[in-house]
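Worksheet: the structure to be examined is printed underneath.
The complex appears here minus one protein chain, its other protein chains still in place.
Read from first to last, the chains carry the letters A, B and C; within each, the first residue is number 1.
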Amino acid sequence: MNRDKIRVTVWNEFIHEREDERVAAIYPKGIHGAIAEYLSQKPNIEVKTATLDEPQHGLTDEVLRNTDVLIWWGHAAHDKVSDEVVERVYNRIMCDGMGLIVLHSAHYSKIFRKLMGTSCSLRWREDGEKERLWVVSPGHPIAEGIGDYFEIEKTEMYGEFFDIPNPDELVFISWFKGGEVFRSGCCFYRGRGKIFYFRPGHETYPIYHNEKVLLVIENAVRWAAPIKRPKTLTIPRAVHVEPLEP
Amino acid sequence: MNRDKIRVTVWNEFIHEREDERVAAIYPKGIHGAIAEYLSQKPNIEVKTATLDEPQHGLTDEVLRNTDVLIWWGHAAHDKVSDEVVERVYNRIMCDGMGLIVLHSAHYSKIFRKLMGTSCSLRWREDGEKERLWVVSPGHPIAEGIGDYFEIEKTEMYGEFFDIPNPDELVFISWFKGGEVFRSGCCFYRGRGKIFYFRPGHETYPIYHNEKVLLVIENAVRWAAPIKRPKTLTIPRAVHVEPLEP
Amino acid sequence: MNRDKIRVTVWNEFIHEREDERVAAIYPKGIHGAIAEYLSQKPNIEVKTATLDEPQHGLTDEVLRNTDVLIWWGHAAHDKVSDEVVERVYNRIMCDGMGLIVLHSAHYSKIFRKLMGTSCSLRWREDGEKERLWVVSPGHPIAEGIGDYFEIEKTEMYGEFFDIPNPDELVFISWFKGGEVFRSGCCFYRGRGKIFYFRPGHETYPIYHNEKVLLVIENAVRWAAPIKRPKTLTIPRAVHVEPLEP
Partner (left out) sequence: MNRDKIRVTVWNEFIHEREDERVAAIYPKGIHGAIAEYLSQKPNIEVKTATLDEPQHGLTDEVLRNTDVLIWWGHAAHDKVSDEVVERVYNRIMCDGMGLIVLHSAHYSKIFRKLMGTSCSLRWREDGEKERLWVVSPGHPIAEGIGDYFEIEKTEMYGEFFDIPNPDELVFISWFKGGEVFRSGCCFYRGRGKIFYFRPGHETYPIYHNEKVLLVIENAVRWAAPIKRPKTLTIPRAVHVEPLEP
């Protein structure tokens, strides 16, 4: 294994693709498969996948210890994810700095809600309408290769108020034909970890075959990768210390 | 009742004052009593108190419905606060905009950790050393009446890294004689609520008799008071909506 | 004079209203007159106006010393505002904490650009299209009395990328029928001052007769009013100091 590579695990609940023919037609290898295939062709990235029905949802201690950035997609089965696994993922982010990329309907995943401390709810509508994502942070590494905006021809709508903490960095704001806006690319620093929420991605549209969407995910992987530092004394526990000065 | 007044409830676990003579000598009416006494003399503020050993910790539905800003002090008994009460306080903040002021060792309270989504841990030392709080947001309403800095002669030390999300507004940074710094006055917007964490306040020092400390708490009460707006559709639940535009 | 009142000065270049009959028909007393009339009916607010063609543009030392919040509207004559007056306004904001509310096309005023340090440029189109302003900070005092969104039936469009620093607090995001989004309500802390940029307000539409728009301006006045504190030692000059500790 080459330690300079970013080790990515793409996690998917992997339900719609096996239960709904239309979804299977778009993602024959699953949503995780589509994302993993794209990323595995990019320099300095190493990709694995994991799914809900594997033992421990495929997220054992060993898998997480060897993951630099975890990508999370879920929709129909958030409550089937065990609290024990969520706790393990949470600790790996907070204490070790594993990056987390939260896609679309995973706004309602246990791990994202736990990290945010808010309900993470929003307006929604499934109408196949147009979305246009505007860059509002033109020097941000997650916007690399993206022009002033990019479009998704048909998608599910998410609208404000999106009940999240103010993002530490806001990269994209979406416009929807039906009249709404949405903070669509949101960076959060939590503990030693970096988290990116990215809105696009409904299962019934070929969003994860869109080149711009995939490029943003790749950029986010590089942004969210952990840095190397000594252990942080106070994560996760308060520590009694002696004075540094007389 | 005059609805233009800000209705404050000061909550205290009220344990040290009854078990430790030294603390009782400093706070004969309890920490909640000292804070309530100060605030009750200020214009447009109405104060009540509540403590851990009351039924439902004194925080019934009715009490919370009639509270605009809740002040929280706890230290020895965070885990004795019932999850049901925490959930009720949380919902009142997120959905209705009740303000929350979190004092000193309440950084480790259930309600603050739930709202932050982080461990809220820190370095600490109980040495009676000097703290100097510097204003880093000179136009912020919570700094009203405070000069470039103010001092607390003897206090417990809290030091970085303080495991919280980046504050939405940072008002004070503390200097400690023993060599540490700390983000001591931190504003957070969450849902419809406003939260202020304020560091000073150990039970064995007369911190809540310090005029500057009390003034900051008063300022924070005014800042955190809820605004009047129609209900927010998406707090706390995602809502399906029809298009606003054809 | 009652010092508890917020003393507002509404400044307008006052050109379009005198040169263009259509504008005069909408604002017979000028844009400043319309805003001043509204604010003067509100509790604890005292209003004056000032315009470009008065001596020193009506912004003498004495006027500024007696102004708590300055509202600024300009469009056709930004470069006719004297640098000396801009410097005076700037110093009053930075050193004394006078609030500044910057309306619509005043994004290109000298004072706003000087405060921001950026070009403050944007996309624009004058098509009389619909704007919908979404609240993204539901606990913010500037959103008081506003529902999840409000609409302006016909307006000029402003679109991203809006070249400003990231706002310290983002209150509104606009949706435009033609396909753009815009950060429409932006709070900035600078020195001791508080600045609010508010997008709505073209001269050829009756925007400043819209009740929601006027309410936001009133809320912003209350938010931007200066707080009372001792002078800040280091604004505007670096200061040599002796140690506070041995």
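Here, a contact is a pair of C-beta atoms (placed from the backbone, for glycine too) under 8 Å apart; a residue touches a chain by one contact, two chains touch by 3 or more.
Being a predicted model, the structure only gives us computed values, none of them experimental.
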Which of these, A:G30, A:G159, A:P200 or A:P226, touches the one chain of the complex that we don't see? A:P226
Given that one chain is not shown, which residue among B:K5, B:K42 or B:R132 touches it? B:R132
List the residues of chain C that touch the chain left out of this view. 94, 108, 114-119, 121-125, 127, 129, 159-163, 165-166, 168, 177-180, 188-191, 232-245
Please identify, in ascending order, the residues of chain A that touch the omitted chain? 97, 132, 135, 137-141, 143-148, 168-169, 177, 189-194, 226-230, 232-235, 244-245
For review purposes, identify every residue of chain B that touches the missing chain, sorted by number. 132, 134-138, 148-149, 159-162, 166, 169-170, 173-176, 179-181, 183
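Heads up, the rule we're going with is that only the chains that are shown with their structure count from here on.
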Chain B against chain A, contact positions shared by both copies (same if over half, else different): same
Expressed in ° and rounded to a multiple of 5, what is the rotation angle of the C-alpha superposition of chain A on chain C? 180
Would you mind pulling out the distance in Å between where the CA atoms of chain A average out and where those of chain B do? 32
Please tell me the distance, in whole Å, between the geometric centres of chain A and chain C computed from their C-alpha atoms. 38
By the touch definition above, chain A meets two or more other chains at residues 159-162, 166, 179-180
